[in-house]
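One chain of protein is taken out of this complex; the other chains stay put.
The letters A and B name the chains in turn, as written, and every chain counts its residues from 1.
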Amino acid sequence: MSLLLQYLASGIATGCTFALVATGFVAIYRVTRVVNFAQGAFAVVGGMSAFALLSHGLPHVLAEALAVLLAAVVGLLVGLGAIGRRGTPVLASLIITLGIGIGSYAVLILAFGDQPVSFDGVGGALAVAGVTMPRQFLLVAAVTAAAFAALALFFNRTYLGRALTACSSNPHAARLVGIDTTRMGLVSFALGGALGGLAGVLLTPLQPVAFNSDVGLAINGFAAAVFGGILRPGTALVGALVLGVAEALVAGYSRASFQSGVALVLMLALMVWQASRRPAIAEDAA
Amino acid sequence: MRRRLGIGLGVAIAIGTLLLPIALDDSQLTVYVFIGLATIVVAGLSLLMGYAGQVSLGQGAFYAIGAYTTALLAKLLGLPPPLALAAATAGTAAIAVVVGLPLLRLRGHYLAFATLAFQLIVLSVIGEARGLTGGDIGLPGVPTLSIGPVALEGQYRTFVFAYIVWALAALALLLNRNLVRSRPGRALRALATSEAGALAAGVSVGRLKLQVFALSAAYAGLAGGVYAFFLSYIAPGSFPVLLSIQFLIMATVGGLGSITGSLVGATVITLLVQVLTAVGTLPGMPLHAPAVFSYAVYGLVLVLILLLLPEGLVPAVQRRWRGA
Partner (left out) sequence: MTPLLSVRDLVVRYGQATALDGVSLELGAGEMVALVGPNGAGKTTLLNTISGLLRPAGGECAVAGRVAQVPEGRQLFADMSVEDNLRLGAWTVRDRSPARVYELFPPLAAMRRRQAGTLSGGEQQMVAVGRALMARPDLLAVDELSLGLAPRVVDDLAEHLGRLNRDTGMAVLLVEQNARLALDLCPRAYVLESGRIAASGPSAELGQSAAIRAAYLGGAMDELQ
């Protein structure tokens, strides 16, 4: 029983990081209709930068905050490449984000080397319900909850947040009231960057992160995002937690190598199911 | 007049590439073979992306499936190599149909991730089925390619492989050319312009996309089979996701949907990779230099091509030439 709780706890922790990556996808997709293949890279940038800053003696919290900020800036740059030029077709933007993601490998290796890195988050362990779990788990859950709350407030209560929703709801009307949809797209990319960076910062103490960890994170994040049609962060959160727990259970009770397969199969199954509910013909790019 | 020039140029390229192997040494011939194999795969991918408008990040999966199927058919079942190749190609296409039926209903970005996931799953399955495929260690001892009693061994092995690959690549490009200009090709061209428009014109869009997907998989499977015979030893490590991305870059650089573009893209990128590896392994270069160079160049090439020359090299040159 305690083993099960252990897996659950670990699954929820990783699930939270998936949720942050997923929400990054959602934030960008809603406004720009672009799937950002560099989303995983934001997490890697966040995690590895935090490691580097901490190694240089910066105190916790400051190092992590700066890392998230850096990831946001990287997000903005990706956005500039992907949608900065008006009239870039959506599929081209997608491939551009893919290209930047690959290019990031080179930069990351040069900056941080090609080995996985990790750092100590909140150290120590707590006994909860007879299970010893790392305190980092609680930190991850708490920060994720706070992030989601902040996002909800942002999108529903602030003018800028509402403008972003407007771009998603009706881009033509948004332009008519004077909203610069390209600039909003860049804002969403920066937001996606920050969310990805936060995921990386929270994850790295739990699982060492290397320059090519982005693929796994992106797949998990995307699978979770697909739960909500890449449009709803709340559903993505649920999906991410389910995914994290499922993977933890598979790794614990079955073979660890099957773990990644869970996300892949789940994502494929979901996508196919969603597609079957929609008409088979795609709308022409609008 | 222009058309005759175009055909003339095509013939020149054909003759040039036909004669080239004579002048190359063994390691250069190996590069030639790789370019040829890539051309075949990219011919299929270019068709898929240029006409069916689908982004596939999983051609490497079909390449791997073709390679392993061919190897296993020849090694375990003792099928004569040409038959093994043909069967593997057909089998790869069949798998593509099964996979494509649900996946092709998805929008472009979903499909990109789906094909990526597909490749990862395929690699994982190959790795797990140790008894059959040798797992992560790989499958050695692929029988030599032999046509009837004539076996390809010895000093001129690579030389002959170069011509086999030339023939298959030429076949693939010719097939593409005829496909695009034919009556079914008209449906393809309608699809490329507008899916809704094609549908309105009575084109069975779903079926067409599936056919192009299966064809692109067949190309990749065929190339993979030849690859297996060429190396005599395959492992999952030979088919990383990066390979699919390489194919994508080749198709994009050459020009989506362009026939000669497949050849140009495959050549440019393969040679580029050779140069980068050579530079990266120069004495004094850090260990991870080749990797860094590759990643940097892949990223830059992809981004720059899409931002500056989105149609690809060959169409851009054709346009310049036509407009001049």
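FYI, a residue touches a chain if its C-beta (ideal position, glycine included) is under 8 Å from a C-beta of that chain, and two chains touch if they have at least 3 such contacts.
In this text, all values refer to a predicted model and were calculated from it rather than measured experimentally.
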Q. Which displayed chains does the hidden chain touch?
A. A
Q: Quick one: say which of A:S2, A:N170, A:S254 or A:S276 touches the chain that got left out.
A: A:N170
**Q.** Residue of A:A52, A:I179 or A:V272 in touch with the missing chain, whole complex considered
**A.** A:I179
Q. Touching the missing chain, which residues of chain A?
A. 159, 162-163, 165-166, 169-170, 172-179
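Assume only the chains that are shown with their structure count from here on.
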Q.
Rounded to a whole Å, what is the gap between the Cα centroids of chain A and chain B?
A. 32
(Q) Applying the document's contact rule, which stretches of chain B touch chain A when the two form their complex? (A) 53, 55, 57, 102-103, 105-110, 112-114, 116-118, 120-121, 124, 127-128, 194-196, 199, 205-206, 241, 245, 248, 252, 288, 291-293, 295-296, 298-303, 306-307, 310
**Q.** Sites on chain A touched by chain B in the complex
**A.** 34-35, 37, 81, 85, 88, 90-92, 94-96, 98-107, 109-110, 113-114, 215, 219, 222, 226, 257, 260-261, 264-265, 267-268, 271-272, 275-276, 278, 280-284
